[in-house]
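Below is one structure. I have some questions about it.
Note that one protein chain is taken out, while the other chains of the complex remain in position.
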Amino acid sequence: MNFLSAVAVLKTATIVPELIVILTLVVVLIVDLVSGRSNRSLPTLTNLGLTAALGAIVWQWLHPQTSTLAFLGTFDSDRLSLVFRGIIAFSALLTSLISERYLLQAGVALGEYLVILLTATVGGMFLAGANEMVTIFVSLETLSIASYLLSGYTKRDPRSNEAALKYLLIGASSSAIFLYGMSLLYGLSAGETNLLRIAAAIRHPELAVVLAMVFIVAGIAFKLSAVPFHQWTPDVYEGSPTPVVAFLSVGSKAAGFALAVRFLVTVFHTIEPEWHYVFVILTILSMVLGNVVAIAQTSMKRMLAYSSIGQAGFVMLAMIVDTEAGYASMIFYLLVYLFMNMGAFACVILFALRTGTDQISAYSGLYQKDPLLTLCLSICLLSLGGIPPLAGFFGKLYIFWAGWQAGAYGLVILGLVMSVVSIYYYIRVVKQMVVKEPQEMSEAVMRYPQISWVEPGMRPLQVAMVSTLVITSIAGIAANPLFGIVNDAVTGSRFLQASVSPPVIVQSLP
Amino acid sequence: MQVSLDAFLVIGAALFCIGIYGLVTSRNAVRVLMSIELMLNAVNLNFLAFSNYLDSATIKGQVFSVFVITVAAAEAAVGLAIVLSIYRSRDTVDMEEFNLLRW
Partner (left out) sequence: MELAYTYAWLIPVLPLVAALILGLGLISFGKFTSQQKKLAALLTLTATGAGIVLSVALLVSQLQGHEPYLWTFEWARAGDFHLTMGIVIDHLTAMMLVVVTTIAFLVQIYSDGYMAHDPGYVRFFAYLSLFSSSMLGLVISPNIVQIYIFWELVGMCSYLLIGFWYDRPAAAHACQKAFVTNRVGDFGLLLGMLGLYWLTGSFEFEAIGEGLQQALENGTIGVGLATLFGILVFMGPAAKSAQFPLHVWLPDAMEGPTPISALIHAATMVAAGVFLVARMFPVFEHLPGAMNTIAWTGAFTAFLGASIAITQNDIKKGLAYSTVSQLGYMMMGMGVGAYGAGLFHLMTHAYFKAMLFLNSGSVIHGMEEVVGHDPAVAQDMRVMGGLRKYMPITAATFLIGTLAICGIPPLAGFWSKDEILDAAFQANPALWLVGWLTAGITAFYMFRMYFMTFEGEFRGTDHHLVEMVKRENGSSKKEGHGHHSHKPHESPWTMTLPLVTLAIPSIFIGLVGTPFGNYFEAFIHAPGEAVEAVTGFKMLPPKELQEFAVMAGSSVGIALVGITIAILTFALKKIDPDKVAKTIEPLYQLSKNKWYFDEIYDFLFVQGSRRLSRQVLEVDARIVDGVVNLTGLITLITGEGLKYFESGRAQFYALVVFIGVLGLVVFTATS
């Protein structure tokens, strides 16, 4: 078999976006190697590469294939995976935009950082479409190992080191558990690694299947930082470089959700009540603990860490509803979450760059000094809290609506209560910034430097901030295209269609 | 003597549990990393056993375990690098000393 026919048989065209990212990665590596440390073009190259990858994703979306399985069934390039790959690539793009200035100020090398970030992106993107256990494992580990490196990237900072070590230990043990679950599945299916074949082979729900399911859920829940697999989150978020946290909270999480949907829905349809039951527990715990504990936080990054746990709870609520609307609302929420969370992190980074702190109390009176930053952070936080007419409100409304339609009344009511709670801590920050008199200004804001965007790396940060701000404000009001995308993603995914055809009612809260 | 599949699985499970025990109790960071290797090797044992007994034609499990070994090596490399960098800044690899980040 020659090269071209191999390409045709394997349908290599389906992974063009990933290939573009890999190519970018290699180019960045070589340029960095050849041109030395002082090269300014690396972030631009990265951004261009990621934009091209996004373009390829859009092209694939516009030209849907009849058969989406590629690489002998190991990679599924259906519309669902396209949306997730788009989210991951977009979050990497935004991360790269907001990183440059941060890294320059921290005095660490740009080249390796971008290479590792792109590696993580490739891993996440493959994970979103992986349909076979070896592929899943390898792409998951590509994402994870790159993430460990990223979180320890500012290697002279002991906190960053410690965050990386903790992340690695918990991550490695979770992936060991995940792997153990997969080995059980391999045995139970009498030697299959393809998800569809495993599903076909496992006919009888028995205890070992449940065991494998719980192990696999634990491995995925680590990526989603669902309670009780969340304890690393606040520590890692606090210690890691802030742009990395932004990527972990959006890109890595989106990859986790892609994996969760594909794996659980495909393989465990015979024990659907059980895996729903497990996820109901995780959802309740995440929503309650994430949102309640966020109230008590004093550091912005820790607050966002707990808030991201709570937000993951809302997304999981959409996932376990297991209806077409449920999955659609889940993707919709992830899409808007991408922008509002990235926007919030962009603001936190900018504030930290200008003042050197991320304590919530340091934000007092920021309006007087920097209205744009205040506006952007306020809009993003309010959107995260679900205040209409911002994007987050429609995301939550859609999730709750889908949940209510499917009869998960208890979960929806709990979600509503928790979204009210979440308002409290988001509003606290907004209040600090907007409604304080000059004399109550914090020290940090008092010493606030003159606003300027001319330093290297500031423009990309500004671009990221303004674009997320605009999208977060507009996406709610002009949501119809987004609704169209998420609906097509769900209807264009064969395994989801197979799952939702008989509508199943989730058991509500006891 | 014919060894049954169950025996391999039991050894695998035991090895996994030993790995967990080592992971949780070791004070030395390097030993913690070794315990993780132990857990991954337990999984490898599982894969090999299943592959041998149930899937001897295509031996996907053996291929899988090759991947696991590779990835485990990468993970260990990264882990050791991090431990090394911590050792440089803190002069210790004692897990108890790593508590800068906490509630």
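Residue numbering begins at 1 within each chain, and the chains themselves are lettered A and B in the order written.
Keep this in mind: a residue touches a chain if its C-beta (ideal position, glycine included) is under 8 Å from a C-beta of that chain, and two chains touch if they have at least 3 such contacts.
From a predicted model like this one, the values you see are computed outputs, not experimental measurements.
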(Q) Please identify which residue in A:57, A:179, A:246 or A:289 touches the non-displayed chain. (A) A:289
**Q.** Residue touching the undisplayed chain, where the options are A:4, A:62, A:207 or A:454
**A.** A:207
Q) Of the listed residues A:78, A:192 or A:324, which contacts the missing chain in the full complex? A) A:324
Q) From the list A:244, A:479 or A:496, which touches the chain that is not on show? A) A:479
Q.
Going by the contact rule already stated, which one of A:53, A:110 or A:165 would touch the omitted chain in the full complex?
A. A:165
Q: Name, in rising order, the residues on chain A that touch the hidden chain in the full complex.
A: 165-166, 169-170, 173-174, 177, 207, 210-211, 213-215, 217-218, 222, 228-229, 231-232, 274, 277-278, 281, 288-289, 292-293, 295-296, 324-325, 328, 332, 371-372, 375, 382, 387-389, 393-394, 397-398, 400-402, 404-405, 412-413, 416-417, 419-421, 423-424, 427-428, 431, 434-437, 440, 479-480, 483-484, 486-487
(Q) Suppose we count only contacts with the excluded chain; which residues of chain B make the list? (A) 20, 23-27, 32, 94-99, 102-103
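Keep in mind that, in the parts below, only the chains that are shown with their structure count from here on.
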Q | chain B to chain A touching residues, read off their complex | A | 9, 12, 16, 19-20, 23, 29, 32, 36, 39-40, 42-43, 46-47, 49-51, 54-55, 58, 60-61, 63-64, 67-68, 71, 74-75, 78-79, 82-83, 85-86, 89-90, 98, 100-103
Q. Residues of chain A touching chain B in their complex?
A. 133-134, 137-138, 141, 145, 148-149, 152, 155-156, 158-159, 161-166, 168-169, 172-173, 176, 179-180, 182-184, 186-187, 190-193, 234-236, 238-239
